[in-house]
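In this view, the complex is presented without one of its protein chains, the others remaining in place.
So that you can tell them apart, the chains are marked A, B and C in the order they are listed, and the count of residues begins at 1 in each.
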Amino acid sequence: MTNKITVGVIGIGRIGKLHIDNILAMKQVEIKCVVDPYIDQAADWLEERHITSYSTDHSLLFSDKEINAVLICSPTDTHITYINLAIENNMHIFCEKPISFFDDETLTAYNAIKNSNLKVQIGFNRRFDHNYDQVKELVLQKQIGDLHLLRITSRDPEPPNHDYVKHSGGLFMDMSIHDFDMARFISGCEVTEVYATGAALIDPSIKEFGDVDTAIIQLKFENGALGVIDNSRQAKYGYDQRIEAFGSNGSAESDNDTKTQVHLTNEAGVISNPPLHFFLERYENAYQAELKGFFNSIEQNSEPSCTFLDGIMAQRIAQAAKESLETGLPVKVKTV
Amino acid sequence: MTNKITVGVIGIGRIGKLHIDNILAMKQVEIKCVVDPYIDQAADWLEERHITSYSTDHSLLFSDKEINAVLICSPTDTHITYINLAIENNMHIFCEKPISFFDDETLTAYNAIKNSNLKVQIGFNRRFDHNYDQVKELVLQKQIGDLHLLRITSRDPEPPNHDYVKHSGGLFMDMSIHDFDMARFISGCEVTEVYATGAALIDPSIKEFGDVDTAIIQLKFENGALGVIDNSRQAKYGYDQRIEAFGSNGSAESDNDTKTQVHLTNEAGVISNPPLHFFLERYENAYQAELKGFFNSIEQNSEPSCTFLDGIMAQRIAQAAKESLETGLPVKVKTV
Amino acid sequence: MTNKITVGVIGIGRIGKLHIDNILAMKQVEIKCVVDPYIDQAADWLEERHITSYSTDHSLLFSDKEINAVLICSPTDTHITYINLAIENNMHIFCEKPISFFDDETLTAYNAIKNSNLKVQIGFNRRFDHNYDQVKELVLQKQIGDLHLLRITSRDPEPPNHDYVKHSGGLFMDMSIHDFDMARFISGCEVTEVYATGAALIDPSIKEFGDVDTAIIQLKFENGALGVIDNSRQAKYGYDQRIEAFGSNGSAESDNDTKTQVHLTNEAGVISNPPLHFFLERYENAYQAELKGFFNSIEQNSEPSCTFLDGIMAQRIAQAAKESLETGLPVKVKTV
Partner (left out) sequence: MTNKITVGVIGIGRIGKLHIDNILAMKQVEIKCVVDPYIDQAADWLEERHITSYSTDHSLLFSDKEINAVLICSPTDTHITYINLAIENNMHIFCEKPISFFDDETLTAYNAIKNSNLKVQIGFNRRFDHNYDQVKELVLQKQIGDLHLLRITSRDPEPPNHDYVKHSGGLFMDMSIHDFDMARFISGCEVTEVYATGAALIDPSIKEFGDVDTAIIQLKFENGALGVIDNSRQAKYGYDQRIEAFGSNGSAESDNDTKTQVHLTNEAGVISNPPLHFFLERYENAYQAELKGFFNSIEQNSEPSCTFLDGIMAQRIAQAAKESLETGLPVKVKTV
């Protein structure tokens, strides 16, 4: 741990800021440069953190020979451009999900990465969550025997605005993609087929964008197990994130985190805390851990826990789910 | 409540005996006659209960003018015969699920029932369970707002033997049919389409009988809500019976009953009771309540809580699920 | 089990009626006679149950040679009279708690019982509760190692009226006496010393009767373990009945029973069922089991699970607690 890792950050939205603050608490990493087309709006925020090198021009970042690694936190449709630039400039890559909306450009980048020595990690933060990690561990240890059924519940506290919906790639690509990755992570196995149903029950007007806000997606796994994901854009009680892995010997189930372990008992019943309301609270530790994992894999020259291929596969399940919703038929997931 | 209801029972298997014992504890009802082709094997059991009128010949029962109501607890393929005889002899009918494996004979009986004044109740005991009843109540009161998602988990503690499997009509008709009824009961709405996946993961040899032991069934409701049922023939930890109704304002969830509320905390963690192991324990109260409901509807000339039509609709969902499993495609549920 | 046990019941208040209904559901027992000074008020209730032999005169009962056993459910200050009459007439005795307010008459009766072959059981129903029984079992099996601390919470849903308070013998003799018995039952060991504090926080006017409605009682056990009981006459959320046995290897804890296992999650949090509200619901099974236990001990000529001596010892702890409250000092419990 003698040399610090020097990092450039692309995109200064909510998630970019989150990563920057997490990096500032790490002794082994230094932020050298931040770029964003609207960087001016974040100037004060950056100065407060003593980050003085920032620009609207990403070439400032990619031309800096001291930068070892880049965090891509910009909108999805710009990811591949920055990934390619990072590969060209020999920079390790941490890229937010999804990699891209298009398969061909993703595969081209995938081939370039395979021919490099670069570490590339995709931002599926839930792999680093204490609860999901524990379920994964119990499955790996065969404490539930062989996996038979996997149930994932994933519900947001409130729907995004129309503008976000329009550019999100749809529920499956934007939101369920985390669950598709969880399905692969927990099962340790590929998803081969999906069948999706969906509806616009919260905000019927999003049908205009061809999107849904409520969905159930059924999964078939390569090893014969079955899975199901249920999604909603609006759980009034908070961010509902649960998983159950059921197998030949038992079941491992992860419930929601809460702010306190306090309950009030009165004439209305026993009232305990709802799930944490927001993904930033729920996955606060996971976001820290995923970056630590990324930087460790650079330092130790080891494979990241969530690879580019993991990103591709989650994306393909999302694409299959979208096709299933459109056709009303089960759809096979393309293999790489 | 001046005149007792006089009852005949057809079929002296496990469920027939259960109902007889429950009736013996009711003051308003008298058991007059019990018939079964193998009645001799139960002679001691009946004598112990002071039931002295029993026979292998069902005509003893149907010719008895004092009998007002009949409980049909025989194998499914005999149900319709006994239902028709009961109608002919003007006897109220409590019939175990499923009504029949065939649609045409069920409809013929349905028409005859509609033209009669008879009370007919189908044995979906879970409608009388304290937990499910509470969820239903919360949904009815709109405490969850509008229903968006319905999740049902229903897992048996151990698989039936091959002989049972062969005559059961398959997982969907034998086991999931309870869940199909629950889906209609809780939502208060028809299921319009199903998509089912299944696998023989516990005992691959049941594939010979064209059956599965693990399944996920997706449901579309008439009102736009989505549902999903997961089934397993073997939850090593007991009889797992849970439901969640999620809606625009929140979620109502029913967890498993347990034997005690005691937990032991030691170095291994906090160990609490598994679900009750067997359906007879779990639904002990529900079995009593469903018969009370049936007899009350006779006395008060009111509609039973679980009608013949409810039986038909659950059966049709089961048939659609079976077809979906066979074709790999979503299947519309036939309306009556 | 050839001959039925024939029973007489003294006292037709709430608890007398409860026992009568429980006995009516038992095949092995017959109620022959019921006596109470105000029996007329219960005439209809008795006739409905086909009990035709009842009187204001208890000699009707004690002179009936067919009666084998008597249930004493009358006010505490009459218990000893009836106990003595039962002994004289060679009738087995089930007597509600407490046996008496006075030590000398209790001891006299105790000696008479020791010289008889009669089965005598005191009505500490909680010994027959599924939860407490499970805690007892875990303690016996040494699953918690050696007992170090015993915590008992026992709170009523609402305070009794002043008239009841006046004749109750005070909180410790009327209510905590159940907890004193639990302390002995769970620990399997005598209580040697108590220290009690109490206050009239719910209804200050009961101070007139020298009583309290809120109390904490500390216990020292013969084996060195420590215990504590907390009591309240009014838990607005229901009948709160919990216990924790903590030892060298862990802890066994019993939580409250609830009506359902359903919880509603909404913006207010996760709302689950409060404790069952009333002792008749909470201990419904325990009341049935204690009578079954009593009748079994008669049939099988075995020692009842809750003996006259158990009744004496609980009473002595109650007396010591009362003295402690009055003197403000710890008080030794008298041994027999």
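Here, a residue touches a chain if its C-beta (ideal position, glycine included) is under 8 Å from a C-beta of that chain, and two chains touch if they have at least 3 such contacts.
Because the structure is a prediction, the values reported are computed rather than measured.
For the chain left out of this panel, the touching residue among A:Ser100, A:Thr153, A:Ser232 or A:Ser254 is A:Ser254. Touch with the chain omitted from the figure is made, among C:Arg151, C:Lys166 or C:His277, by C:Arg151.
Summary of contacts with the chain left out: across A:His263, A:His277 or A:Lys292, the touching residue is A:His263. Residue in contact with the omitted chain (choice from A:Thr76, A:Asn131, A:Thr197 or A:Gln319): A:Asn131.
Checked against the hidden chain, the listed residues C:Asn22, C:Ser53, C:Asn89 or C:Gln218 yield one contact partner: C:Gln218. Touch with the hidden chain on the side of chain A covers residues 25, 130-131, 134-135, 138, 143-144, 249-257, 259-267.
Mapped onto chain B, the interface with the missing chain covers residues 236-237, 265-275.
Of the residues in chain C, those that touch the hidden partner chain are 145-146, 148-149, 151, 153, 155, 195, 197-199, 201-202, 214-216, 218, 220, 224-228, 230, 232, 234-237, 240, 246, 248-251, 328-330.
What we mean here is this: only the chains that are shown with their structure count from here on.
Chains compared, chain A against chain C: the Cα-based superposition rotates one onto the other by 180 degrees, nearest 5.
Closest to the middle of the protein, by Cα centroid, lies chain B.
A separation of 42 Å divides the Cα centre of chain A from that of chain B. One simple way to say how far apart two chains are is to compare their mean CA positions; for chain A and chain C this gives 59 Å. Annotation for chain B: residues touching 2 or more other chains are 249-251.
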